[in-house]
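With one protein chain removed, the remaining protein chains of the complex are shown where they sit.
For subunit A:
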Amino acid sequence: MNKVVSLLFGNNKQQSFEQIVEPYLNLMFKVAYQYTGNTEDAEDLVQEVLAELFKNLTKLQQAEKTKAWIMRCLYNKFVDQYRQQKSRPLIDSLDDEQQIPLTQATPEHELLLTHQQVLAGLSQLNSNQRALVTMHDINGYTLVELAEIMQKPVGTLKSDLHRARAKLKILFNLQPSDIQSRHCM
């Protein structure tokens, strides 16, 4: 059934699935990357979200707030998927071959180092905190918008955010010395 309907809508000038989701693909991938911390997982997550949206094409076509709908779907998929994996392994960007000796640090290396520190910090948060921090403190969503996307009361989000920030701030201050010690080994 989906196939037949999709073929019909695939040609539809006003409401095709591709036309609805295409403008949001970059955003979806960006957020998926912020959630998962690596390209491969982000692509898989976006693919799953697309499949889910596709299954609900009619609802998607009727949704008033397409972006919020898509962001909610992305968040739910991420949380579902990562619920099983309680503690995520440290992300692959801290692998040895990608380490830069600090003595060689150039502006590019600084940028890469910061990027790695943020990923490493985020990987220590649970999926809910991670999503909250990236959406609120990186992408600038308000708590009211996030309450809609995450289906949680603003008060709950506020205290979750507070806890996540406190943890990250500690991690960010500790990490440079941690990385340095890895190089000295």
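Here is the rule we use: a contact is a pair of C-beta atoms (placed from the backbone, for glycine too) under 8 Å apart; a residue touches a chain by one contact, two chains touch by 3 or more; residues count from 1.
Methods note: contacts and distances are computed from a predicted model.
Asker: Of the options "Carbon monoxide dehydrogenase large chain", "NADH-quinone oxidoreductase subunit F", "Putative zinc-finger domain-containing protein" or "Dipeptide/oligopeptide/nickel ABC transporter ATP-binding protein", which is the UniProt protein name for the chain that has been left out of view?
Answerer: The missing chain's protein name, per its UniProt entry, is "Putative zinc-finger domain-containing protein".
Asker: Of the residues in subunit A, which ones touch the absent chain?
Answerer: 1-15, 17-18, 21-22, 25-26, 29-30, 33-34, 39, 43, 46-47, 50-51, 54, 111, 114-115, 117-119, 122, 133-134, 136-138, 140, 165, 168-169, 172
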